[in-house]
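This is the structure I have questions about; it appears just below.
Here the complex is missing one protein chain, while the rest keep their positions.
Our next item is chain A:
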């Protein structure tokens, strides 16, 4: 590393004033595997402080888009900007400081299986900051309770937890550094209705108290109804529609119609 390069502590994500309200923007994103194109010329904007619900049929590439935004799946074309920085040409230092500001909840939790829950939550803290062991333990327990897990879960290994507890522990890890933007991949799938409702409530609370922006891939109509500010629909390899739930209810595209006004959706009206 040359001397001129700024250290991680000096760099704070700076944004251009014009797009101050857009925390994440994807433009013309194309992703494919081999000759098969999954996403083509996709545009998406996520506003600061909102909870964006992302829906789409199974296999339409919701998770692929999330992975492309996170840089886990290479994209063939397009630009993705997070916090006003284009992720393709960004320097490693800025990239690292961006990674500090987002949290990810993977579909299967992706907890590190050989670490206890507490250690899992402390991984980002240890990696990016130098906190005292006492503060790290207290913060880990705080996050644990914040996501609704009992304190005695702290010393358990992920293999000893139930599916819902893994989701929660994983969310606690995603929130470890108080991120500005969290990506949730099907956070309520596999939870009982009470647990799912509590999870929704939790996400809404966090979004309100911490100013969190939430990008949530979900199939849960209840979540869409109760907490999402806007909903984006992925179909035909692009974002077909984006807007509030009312906009979706008025939309006449056959897939959107059957999703939001289908038998399952109407039964809960």
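The criterion applied here is as follows: contacts are C-beta pairs under 8 Å (C-beta built on N, C-alpha and C of every residue); 3 or more make two chains touch, one makes a residue touch a chain; residues count from 1.
One rule holds for everything that comes next: contacts and distances are computed from a predicted model.
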item: Listed names "Aspartyl/glutamyl-tRNA(Asn/Gln) amidotransferase subunit C", "ABC transporter permease", "NADH dehydrogenase subunit L" or "Sigma factor sigB regulation protein rsbQ", matching UniProt entry of the absent chain; value: "ABC transporter permease"
item: Touching the absent chain when the full complex is considered, from A:205, A:244 or A:258; value: A:205
item: Candidate in contact with the missing chain, chosen from A:37, A:70, A:123 or A:139; value: A:139
item: Full-complex contact with the absent chain, from A:76, A:91, A:114 or A:162; value: A:114
item: Touch with the omitted chain, as defined above, among A:83, A:183, A:199 or A:255; value: A:83
item: Candidates A:151, A:244 or A:258 - the one touching the absent chain; value: A:151
item: Residues in chain A touching the chain absent from view; value: 9-10, 12-15, 83, 101, 112-114, 125, 129-135, 137-139, 141-143, 145-146, 151, 157-160, 175, 177-178, 180, 205, 208-211
